[in-house]
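With one protein chain removed, the remaining protein chains of the complex are shown where they sit.
Chain naming follows the written order as A and B, and within any one chain the residues start at number 1.
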Amino acid sequence: MEFGPIWRALLRNKGGAILIALQIAVTMAIMVNSIAIMQERATNMQRPSGMDEANTLTFASISFAADADLRATYINDLEMLRNTPGVINAVGTNSFPLRGGGWSMGLQTEPGEDMGGVGAAIYFGDEHMIETFDVELIDGENFSPEQVVFLDPDNFRWEPYVIVTEALAKTLFPDEEGSVVGKTAYINQNDPVQIIGVIDQLQAPWQGWDDVEHALFSPVKRAEGFARYVVRTEPGMRDELLPQLEEMLASADKTRLIRGAQTFDEVREGAYLGDSAMIKILGFVITLLTIITGLGIVGLASFNVSRRTRQIGIRRALGATKPAIMRYFMLENFMISSVGVIVGGALAIGLNIFMVETFALTPMAWWVVPVAMIILWLVGQAAVAGPARRATRIAPSIATRSG
Amino acid sequence: MLKMTDVSKIYRTDTVETHALREFSLTVDEGEFVSVTGPSGSGKTTFLNIAGLLEEMTSGTYELDGRDISKLNDRERSRVRNEKIGFIFQSFNLIPELNIFDNVDVPLRYRGLNAAERKRRIEESLDMVGLASRLKHQPAQLSGGQQQRVAIARALAGEPRFLLADEPTGNLDTHMADSVLDLLSEINSNGVTIIMVTHELTLADRAKRNIFVRDGQVTDAAPEFLRAANG
Partner (left out) sequence: MFRYYLKLGALSIRANPALSALMVAAIAIGIGACMTIFTIQHMMGSNPIPHKSAQLRHVQMDSWSDANPYNDGANPPIQLTYTDARNLLAAEQAVRQIATFKSGRIVEPEDPDELPYTVSGRATSKDFFAMFDVPFKYGSAWDAAADLSEEFVVVISEPLNERMFGGEDSTGRRITMNGDTFRIVGVLDTWSPVVKFYDLNNNPHEPVEDTFFPFSTAMANEYGNEGNTNCWKPPEGGDRAAFLNSECIWIQFWVEIPDQAAETQYMNYLDAYVEQQKELGRFPRPLDNRLPDVEEWMILNEVVDDDVSVLLGLAVLFLIVCLLNTIGLLLAKVMRRTKDISLRRALGASKASLFSQYIIEAGMIGVAGGLLGIGTTWLGLLGIRNLFNRFDFVEKLTHMDWSMTALAIVLAVVSALAAALYPTWRACQVTPASQLRIQ
């Protein structure tokens, strides 16, 4: 049983073999690109937001009464929240990682118009942000209470201090080897802000943004009609505290609504809903596809076995052992699959290049192609095993029967 | 009726060229019952295939019922097969999924006859072979002799001028073989020309004329040794 005779026999009866090889090739192209996309999405989903997600919850307070004392509500709310047992800390801010909406500004190292600048997400809040967001201050210091001010809606201006993420600091000052603390950047083209602290990592609110690691804290308390509270609890207290805090704030002040209460797990689920759905859909697609291709191989192999019954009987009569018959079909399938996965590899790479260019996907990792090859080889062998075993049961006496 | 002149058939593969028929000439008149015998590989099957328009010849001329067959296209050849020729095979070649009625119906369908006419012909021909009561049976439910009778009915249903039988009794025991041959003789006596290919000389004797094929050509008579061996 050698490659040569099997190969030549295949060449003499190409139709079915070419169809299987083609089917495997296209299956491979789909599989490789699906795995590449799934892997890209899974990698995205694994990126840390920087927060203590397991123990964080959030909700918004919306004031609607025309004469409401917004600052008093803001101060009261936070005081109540921070004094609740089980709450580690709380902050009023405009947004948080994975929220999907927020405020970004351009930062530059020299003042002036038309400079471009580095995009950065802005999180407004007071000196409690570092503890509430569970980020680590790796350089410099936190805001002092004196640096934090209330926003004046009739006269907005940028406060002169910021705390930036390490990634943002590196992009702003790529050549700086020492500390960036004390350096000045310009926001809104001309407004100077001094970096007083650097935190390790915190994502911007948009997970799909190119500059997702660029974020900064600005020491502003935004007591407008709309306040977004982020609360970090003791481990295990979150689910218990969520309805309790919601109720507490709602009943404390009836001139506003508490809306959008959710745990950070829910925030993450919402932010990555598209990605996780894509992973599920593609996973389902390649499973189904593999089954169909496998069944197609079973069908054609069964047909080949029944068509070659006499030939197999003659081989057996001439002394071929059962394993030899088995090997014949397994090897034949291996050759067809090999042609399929080689053509498929080329198709897959071509399709990936096309998709990367058209849809701005990340180019696939090198290992996806060999992994798909191995999967399809195994599927082929598994699919052909049944019909091949049936072939071994063909009696040698078939050879002596007439016609 | 049938006139072959210098018909040759060459099978070519990449390496081998086989002359199955060499300048084969034969005339069969209307109403004849001719047997064609010859050893294995003599070319008698090739003759049958060409006579039945199942294969095309390499060279020569072939007139069937006064019509030159060699220039017909596939559709016309199919038409001639369907209307003028009836086939009887050694292995019956009934379609296992179809019942007896539907099997006999197959050539009539291709002729495009209406349902009533088809039904009449099917019943008539099955009646003639003595199987009128088995319309709804499946081929597998019949004995070999009965199956061959169905095949004959199928050949007759088209009311062909010309019946080609290829070892019609090869798969049957002696008793059944005799009754099939009786049937063929009866059909012949109704005016249908029959050519029967066989390697059994005892069968060949039932025909009115014997043709012997050897090395792709007609020879006048069977050599004695063959006659002796068979008979």
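Throughout what follows, a contact is a pair of C-beta atoms (placed from the backbone, for glycine too) under 8 Å apart; a residue touches a chain by one contact, two chains touch by 3 or more.
What you are looking at is a predicted structure, and each value in this text was computed from that prediction instead of being measured.
J.: Per the definition of touch given earlier, which of A:15, A:85 or A:319 contacts the omitted chain?
T.: Residue touching the absent chain, from the options given: A:15.
J.: Which of A:4, A:85 or A:116 touches the chain that is not shown?
T.: A:116
J.: May I ask which residue of A:5, A:48 or A:274 touches the chain that does not appear here?
T.: Spelled out, the listed residue whose C-beta touches the missing chain is A:274.
J.: Of the residues in chain A, which ones touch the absent chain?
T.: Within chain A, the residues that touch the unshown chain are 15-16, 19-20, 22-23, 26-27, 29-30, 33-34, 37, 62, 64-66, 113-114, 116, 152-157, 188-190, 257, 259, 270, 273-274, 277-278, 280-282, 284-285, 288-289, 292-293, 295-296, 299-300, 303-304, 306-307, 355, 359-361, 403.
J.: Residue-wise, where is chain B in contact with the chain that is not depicted?
T.: Residues touching the hidden chain, for chain B, are 45, 49, 52-55, 74-75, 78-79, 81-83, 87, 89-91, 93, 95, 97-98, 106-107, 109-112, 154, 158, 166, 171.
Just so we're on the same page, only the chains that are shown with their structure count from here on.
J.: Let me have the rounded angstrom distance from the C-alpha centre of chain A over to the C-alpha centre of chain B, please.
T.: Each chain reduced to its C-alpha mean, chain A and chain B end up 73 Å apart.
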